[in-house]
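Now for chain A:
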Amino acid sequence: MDAILLQVLNGLDKGGAYALIALGLTLVFGTLGVVNFAHGALFMMGAFVAVSVQNLLTISMKVRDTSITFFEAYKETPYLEVWFGDVGTTIIDYSVPISILIAIPIMLLIGLAMERGLIRHFYKRDHADQILVTFGLAIVLQEIIKANFGANPIPQSAPDIVAGSAAVGALIGAEGIVYPWWRLIYLAFSLVVIGGVFAFLQFTTFGMVVRAGMYDRTMVGLLGINIERRFTIVFGLAAVVAGLAGVMYTPILPPDYHMGMDFLVLSFVVVVVGGMGSLGGAVAAGFLLGILQSFFSMNEVKEILPGIDQIIIYLVAVAILLIRPRGLMGKD
Partner candidate 1 sequence: MQSIVESSRTRDTFTLLIFIAVVLTAPIWGEFIGAGYPDLLQKFAIFGLFAIGYNILFGLTGYLSFGHAAFLGVGSYATVWSFKLLSMNAIPAVIFAVALSAIFAVVIGYLSLRRSGIYFSILTLAFAQMSYNMAYSVLTPITNGETGLQLKSSDPRVLDAALGVEPKAVPLADLFGITLNGYAGFYFCAAILILGFWLSMKIFRSPFGMKLVAIKSNQTRMEFTGFSPRPYLLTAFVISGVYAGLAGSLMAIVDPLAGAERMQWTASGEVVLMTILGGVGTLFGPILGAATIKYFENIFSAINNQVLESAYSFMPEWLSDIAILLTRPFVGEGWHLMLGVLFMAIIIFLPGGIIEGVRRIGGIFKKSKQIEEDA
Partner candidate 2 sequence: MSKRHVLSIAGVNKTFGGLKALTDINLNIEEGKTHAIIGPNGAGKSTLLNTCIGRLKPDNGTITFEGTDLTGGNMTPHGINQLGVSRVFQTPEIFPDLTLLQNVMIPAFAKRDGAFSFNIFKGLREEKQLRDEAMHLLEDFEMQNLAHVHAGSLSRGNKRRLELAMCLIQHPKLLLLDEPTAGMARHDTNRTIDLLKKIKERGMTKVIIEHDMHVVFSLADRISVLAQGAIIAEGTPDEIKGHPKVREAYLGTAEI
């Protein structure tokens, strides 16, 4: 029972990442009709915004190390600490949350640039061309990051205040079950973002137009609504969602240059399982598959079927595509 709860929680935060990426993918596919293979790269770039912010905050200078007395020793100390002492240390500690604020405008700009510069020229072209050009873009973005940040993962840490674990088990009477605070925060965060997106679509005029466009794009165009500008904004929104998912994920998984591609494959699988064009399906499938993957990486399971956790998501996807092609919640 304890182990099950642990696995469910384990799966939920990874599932949250899948859900967020899949949400953006579905938004873009459902509204713009574009298959965007560079979406995983947006996730990765969000993560590297966090890395950059951390790098910026920790620009250091040599400061005399007073603790070593028998010779002149220097240690690298961040400017922020030198100038602001403890406040500086706190700021550095909170680099990930600070990155969230910085990531929003940056990812928005990137998304807008991507849409206006590239994506909009591919609305009329067939899916294969869209896949290929965005695939190329994903490789370019990936290589740029690799060139600038190196090939090794760059660990990021959560703020100290949440570095520990929560006694989650206590809530259900199972003492001893602990779960890292940050991962719970991630889960909550992803639910908030998902909720925000749905609320936006449901309760704003803009959202209503987007939903109409997802349902029947030609019609919306014929109604004289400037669909182009809305497409740009939707794409920007999707980019922000993916980027934020990436930023927040950095303490959980040290960012590296190919995390975009890794998550992309899984995200497409999630979208397909959920039903292409269904936002609810993408989210539901994201969480479900995250939990599923988590369960199958339990040691007990791995003993019987080694390596099953790697392929279980694909097996499910294949099964769904063959048995129920429209996915869990898809239309037609």
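On how the list was made: all candidates are chains of the complex that A comes from, given by their letters.
We adopt the following convention: a contact is a pair of C-beta atoms (placed from the backbone, for glycine too) under 8 Å apart; a residue touches a chain by one contact, two chains touch by 3 or more; residues count from 1.
Not measured: the values here are computed from a predicted model.
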item: Numbered candidate touching chain A, per complex, among 1 or 2; value: 1
item: Parts of chain A lying in touch with candidate 1, wherever the complex brings them together; value: 35, 118, 121, 127-129, 131-133, 135-140, 142-144, 147, 261, 265, 268-269, 272, 276, 306-308, 310-311, 314-315, 317-318, 321-322, 325
